[in-house]
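To start, the structure itself, in structure tokens.
Of the protein chains in this complex, one is absent; all others appear in place.
Labels for the chains are A, B, C and D, by order of writing; each one numbers its residues from 1.
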């Protein structure tokens, strides 16, 4: 998580520099055709474009809303995992003891059991973390797009890219368990299954009292629920049909904008020319310069169009 | 679930090609009447149309919101079923044993009981899955519309269309249960009822401890709840009065758009003609061409109208 | 619940035909005053009206949102009642037995007790259903408005209008209970109270085990909660101050629209006249016709205004 | 709660009559300066005002949304109190008995204990009700504003204004408890504390079974939660910084509206004058009248501005 108040603006510009260039080119095309090649009929009326713009703003804002909600829900789930892990630690510490055993264990044995349960929980956390870092088809673009690769390279070091899951969890569980866990599909689920089996054994040995065993099993059910929720967020992206159409609508709007904006600037150029012809008491040089500007006023639409298209594009892109 | 980042645009165009054609025809009509038949009075003012467009954007975005929420809730319920099924498996594995029996069962017998409970659970999942695939009157259009049939045929193979429920669950439950389940209405409910009865028997035999029996019954209550929620999502579509009126409003807007947009292009044509008459220093051929374009500039409204109407139509259609 | 994909459009038109007529009359008035009586100053500028329209679209969409949420919540509650009822049935079936009785009951006696508990539950469902059908002052318009009466008469047969509560629940409970229930205010609450008392007796007789009695009491608490939620939805309409002002705002907008739209059409008429005077090479008859249309072009605002006002009115009305 | 379908419109007008007057005056000022004193330069362009209007509509609708959510949540909490109270009554009725006592109490003694617990609960409800009626600084305006005082005086009789808390709860609790409760700060909390102490005593006497005591304590925890939620809604108004700025923004918009709208009407006046000069075949009197109207057409902006400002003001005010 980036933690400054806002990203430095230079960074944002650098990150989107390829698109900025593209938008300048897109804005340049109609002006070139109009003013240099003389295609005076090249116009799109602004008003219907405005309604389209409002509709696009609606759906983009709706998408950003949905994507913020997903982010917030993901954060809640992770917070829930933190809370449940703390509670698990308390339970392990206070519920395992010699109170109901036939044959008392030494303090060291008890400590070893507690350590084992906590370590296996860390292994579960690790497995879940790796699972969340796996790539999905709809995330491809996040990694493969050049701008992102550069950005990540310069800023982050994702530890999941450096060490693999096998190495990361090996130290937390026994050799036998390690083999059992890696043999089948979902490692995190396997680990919770082992925890459950182990709790059962401990209860049979009298190290956990009957009701407290049920409490701890309930905590495992809670872990399953949290894991399932994480997987749901991970595996169910913003519905693709919505995403595709949003993407199309924004690009349709972006492609039309320069033509609509050029028209507005062109009318302005006309008006300024009219103004200038009336106020002829101005100094000659000034007047000539201004007239030249007015005649080619339409060129000012290039940066303006690029700015507007950039805003709409970026608005759509952050929600992804 | 489609899993690429976005659908290929060609696919989207192909999927909506019938409507694209329709919108081109709709946009063609007023232009033909105006420019060919000379009905110069054929206009609709854009401004009130713009307000109508904003209102339509509101209600469509509201509907899409609701339909996204339904999708998300459905995904949550299915995620809940996955989580609860995992927990059920743990419970079956760890709660059924000889600890409280009068007469111990062999390991094989215990395994058989566990397998039976898990298999019956799979049968429930299957029955629920089939129930979710049944057709409802308001979904008819999804299957019967030609564009969808083609699209599905080329992309998916829905296993529920190939094998029927009877075959699918037969292997998971005994012959007697199979008859009992198919005799009455809601198969999934029947299966949970049998699970509950069986748990009762197992407790009486001492194979499940008293409190753990209550925990497992609570899990069955949870399954009922999840099934009920699935049925609710399935059987309660977006309220039909909202859907009907949205549909009407969007079509009213779509039918009026070409007339409004034509008017904007017509004004433009006038203006360009004016411009051209002033800048007469242009090459003759160029000038004549441009004048011809300006006179029939209104024809450019056809693709533009078709585009806008397509955007609004598609926006409405994806939320269905 | 209506179950086709969309209502037939003819039905919608028939249902709103009185209002359509009203809107045509409202749209006719300004045009008549302007074009026949010659009150040429009769105009309202469109732009401020447009902002008003956006604001109205906001609040109407906000209200529809709220009313959809209420509908959805109501559906959830009813789904909850279904789920809880199924769970109740399981519990009755599996929790009542001779396991802890001093003196065993025959199978018939057990069955009779089970039937009694389920029947009383059906009586509760019935009482709740009738309670939900009672009329509230803010719903009056739903029944008394002529268009609704007709619509309902031709489509639905509401069984609560045909048989009264007394007859409907009599067959499910004993004579004594029937008197007790009808003696006091809230019948549904009375019935749950009797269920609770009966469960207590059954536990004292040993027919329900101690903890399972608590589970079943919890289910009764759940029924109270669901009943309370139903009553809340029923008795707490969309706040009347919001509803009143929405209603006022929409009508203010509706009354102003024809004047604003007429103005737009009037400008158009002017413009067309201008166009016609230039292109005089047209055939004489065509020209004369078009000139006549252009002069009275303002009449075209009548259907257009009626359409727009109908859309805004209906948008407001469906959320009620 | 007001229960008719909509408030009578006359009542709404009466309730806001002071503001209607104010808005007419505000709309009158620019017209007077413009048309009587001849300050022809007094204009504000409408288009930027329109964007401001959209932004204002956004934030007002956002605030109304939040305030509706608060209202709905408050209603849910109160519904929760009703449900919990009903459940409390059942528990008191069925959980208190001689089943586990060493020495049986008479039926009268048991009834007295039940009555005492229910009466103390009513005292808690009463204390909570009074607490909710206390005034907060940000509610001052509700009572002190003249229009509200009159409105309330004519319509409601708030019983909390008539009798004080002391009198209202005295009859429900014993003299000793009455003193204890009033000695310290939060009366409602005190009462729940006494309930808890009393349940403890009853369990020690064997009048409540061990587990059912825990269930009843859980219900007290539920009451604490519901009380805490009520206090939260009561004590945490819509954040004051939002409220202040909304208020400012709406008033800025309201103050600018008449200048913007006057401009639109002024252009219209011009246009009508132009029209009239062309169509001179009209009857003389009619023509003269219309010309006079057209010249002072700007005066029509007064009612129109007042209407629009009233709509925006009222929209902001109802959410408070």
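Odds and ends about this structure:
Note that a contact is a pair of C-beta atoms (placed from the backbone, for glycine too) under 8 Å apart; a residue touches a chain by one contact, two chains touch by 3 or more.
The shown structure was predicted, so the numbers you read here are calculated from the model rather than taken from an experiment.
Between the chain not shown and the residues A:191, A:243 or A:261, the one that touches is A:261.
Only one of D:112, D:245 or D:292 touches the absent chain when the whole complex is considered: D:245.
Summary of contacts with the chain left out: across A:71, A:182 or A:255, the touching residue is A:71.
Remark: the residues of chain A touching the chain excluded from display are 1-7, 9, 12, 46-47, 49-50, 53-54, 57-58, 60-61, 64-65, 68, 71, 75-76, 79-80, 82-83, 86-87, 90, 93-94, 99, 211-212, 215, 257, 260-261, 264-265, 267-268, 272, 275-276, 279, 282, 286, 290, 293-294, 297, 304, 307-308, 311-312, 314-315, 318. For chain D, the residues touching the chain absent from view are 38-41, 43-45, 47-48, 50-52, 54-55, 58-59, 62, 66, 136-141, 189, 192-193, 196-197, 199-200, 204, 210-211, 214, 217, 220-221, 224-225, 227-229, 231-232, 236, 239-245, 247-249, 252, 263.
Following the convention adopted for this analysis, only the chains that are shown with their structure count from here on.
Common neighbours of chain A and chain C, listed by label, are B. Per the C-alpha superposition, chain B sits rotated 145 degrees relative to chain D, a value rounded to a multiple of 5. For the pair chain A and chain D, the distance between mean C-alpha positions equals 39 Å.
Touching of two or more other chains is recorded for no residue of chain A. Contact between chains, as defined at the top, is found for A-B, B-C, C-D.
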